[in-house]
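One structure below.
A single protein chain has been removed from this complex, and every other one stays in its place.
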Amino acid sequence: MAGSAVLVRVGRWLRVLRGAARAQYQLTLGNIEDLRPIIGMPLGALISVGVLVHSGRSDLASYGLVAATLMTIGQMGLFVASEIVFQERNGQTLELLVASPTDLGLVLGGRVTVLTALGLAGMVESWLLVRLVFGLSLAIYHPWLLLLTLSATSLAAAGTAMLTAALFSFGRQVRTLQNAVNGPFYLLGGVLVPTVFLPSWLQTLSPAVYFYWSANLLRAAFRPEAPSTPVYGLFMIALLAVLAAAIGALVLRRMIHHLRREGTLGLS
Amino acid sequence: MLAIETKGLSRSYASGNEGKSLLALDDVSLQVEQGEVRGLLGPNGAGKTTLVKILSTVLLPSGGRASILGEDVVQNTRAVRSKIGIVFGGDRGLYNNLTARQNLEYWAALYDVPAKETKLRIDRLLARVGLTERASQRVSGYSRGMKQRLHLARGLVAGARVLFLDEPTMGMDPMAARDFRQIVHDLRGEGCTVLLTTHDMREAEALCDKVALIDRGKLLAVEKPAELARYVAKYERIDVEGASETLLATLRTHGGVATVNRAPQGDGHRIELADGAAHRSILALLVETGVTSITTSRPSLEEVYVHLIGDRGLEV
Partner (left out) sequence: MSWSRVYRHGLAVGAADFRDFWSLKSWLFGWMLRILTNAFAWVLLGRVLGSHDRQSFLLVGNAVAVGATSALWASNACTWARYDGTHPLLVIAPSGLAAATLGRTSIWPVNGIATSIATFLVLTLAFGYRLTVHAALAAFPLVVLVCASTFGFALFMGAVVGRWTRLRNLALDVSGTLLMAFCGVAVPSSFWPAPMNAAVQFLPLTHGLLAIRGVLNDAGVGVVLRQASLEAVVGASWLVLALALMQRMAERGRADGSIELVV
């Protein structure tokens, strides 16, 4: 009896997630603004790989590829997905969402996951760009590691987006927060330059950023030697994903309660 | 069980830097029966939307209680949400980059409409609101009237038993508004309870079983539209043509007459009564003095509204 109730509930959650994900996919495909990171960020590989090739270090070209990929996923999470709640407030659909019997956290979770998953296109585009422009065909020595890391990173970006979407829902601070978090996130995460080149006091903060684990694992996937502690790295990405999502869901709940109390769920 | 019940409901907002609070709703007690269409009339800023927001669980009250079909809107929020639907007026509240069908599919998923039923239910709703032909078109290309109909379909997708319509025909052209009202009329026949906020007096008169007048957060009156007009029976009027100046002067001093002015249309005069009981004696006087063109009428709901709330015009 209890088991079937659980099944019913899980089934319900899955339906909501699916419905939300599908709607977000439909929304995104029709909105070039949402696709900006996917189109623009991989172009950054031209700059980073250009520097490396110009300096005679084509062997490090994967650094540029990894950076472009992670920034694409990161931008989809931090800029596109994180604005969902704010956009809903603006479009007066947040009130309708709140007035529905469904859990807003589930709806948001389904929607941000689609967006960060779309960010994975950044890897494909960057790889093709590097091939086309520099004639470099970057060999993937550990494809399973690459796939698992990309998947985990996409989920971590989604989890983080749950938190940032809740924090950014107020609007006025959106831009400031987005910009304040964006650059430091990539620097601390060693997205372009491995963190060993950062001052040691900054390096201590890096493991708290999922990019740190993702960047190291992805760079390792392009090196022939066996990667060290990949399972631990993947576990850390997953842990950070779950933590961010859980905190995000909690913050969202508090935020909505606050907005209901203040009467500012809608922006008009 | 009442569909909607409020007891001493109030809501205040902090106002500006002076630390004062603005009372948007002040001790509102309301009862709406199941299957009733209740109108909520009031000027801008009267508290209509605030009331709707509290009842639809989008806003928390500052005091008092409210329930929907026996479920408290604060304590049993989820239960309330599964029973209600909201329909806004205006352009917002829809995903413009999605088609009508995609919008409804999304909300159907969020309201846990079983997957097997979703398509059929959406097809029926689209047919009901007359959007079947345009169901695969993006909402951004819809007219105001079409968007409003889609709003209604969205509000009905989960089979709501209580529907809140917040200025639903705002900005619609008369034909579109008329079609919309017909749909609401049909909903009443199906047992759906509707709380409708509106400025449109004709709409309130045409659709509502009862009308609640609200102003400055307070509930002024709740009556059937015809009964409300009788509230101000003293504002009954008699339109005459061919009355002499002497007669008009006599009427102006009559105890039962409030005003005598030029009629809004034509060459005659309008006598507004101060006391419904004077109706008979004034008619007798008119007939005695040879006036033959006499028309009597009751005030429309609009005139009741203006008299009860005051002719505030653009002032909020």
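Which chain is which? They are A and B, in the order written, and residues in each are numbered from 1.
We adopt the following convention: a residue touches a chain if its C-beta (ideal position, glycine included) is under 8 Å from a C-beta of that chain, and two chains touch if they have at least 3 such contacts.
Only a predicted model underlies this, so the values are computations on that prediction, with no experimental measurement involved.
Asker: Could you tell me which displayed chains border the chain that was left out of the figure?
Answerer: A
Asker: Sort through A:V8, A:L29 or A:I47 and give me the one touching the missing partner chain.
Answerer: Answer from the full complex: A:I47 touches the omitted chain.
Asker: Since one chain has been left out of the picture, which residues of chain A touch it in the full complex?
Answerer: Spelled out for chain A, the touching residues are 32-33, 35-36, 39-40, 43-44, 46-48, 50-52, 54-55, 57, 60, 63, 173, 175-180, 182-184, 186-187, 191-194, 197-198.
Keep in mind that, in the parts below, only the chains that are shown with their structure count from here on.
Asker: Taking each chain's centre as the mean of its CA atoms, how far is chain A from chain B in angstrom?
Answerer: Each chain reduced to its C-alpha mean, chain A and chain B end up 46 Å apart.
Asker: Considering only the defined contacts, which chain A positions touch chain B in the complex?
Answerer: Per the touch definition, chain A meets chain B at residues 12, 15-16, 18-20, 22-23, 26-27, 30-31, 91-93, 95-102, 107, 260-261, 263, 265-266, 268.
Asker: Name, in rising order, each residue of chain B that touches chain A in their complex.
Answerer: 11, 13, 50, 53, 56-60, 78, 81-82, 84, 86, 88, 90, 92-95, 97-98, 102, 105-112, 115, 138, 154, 158
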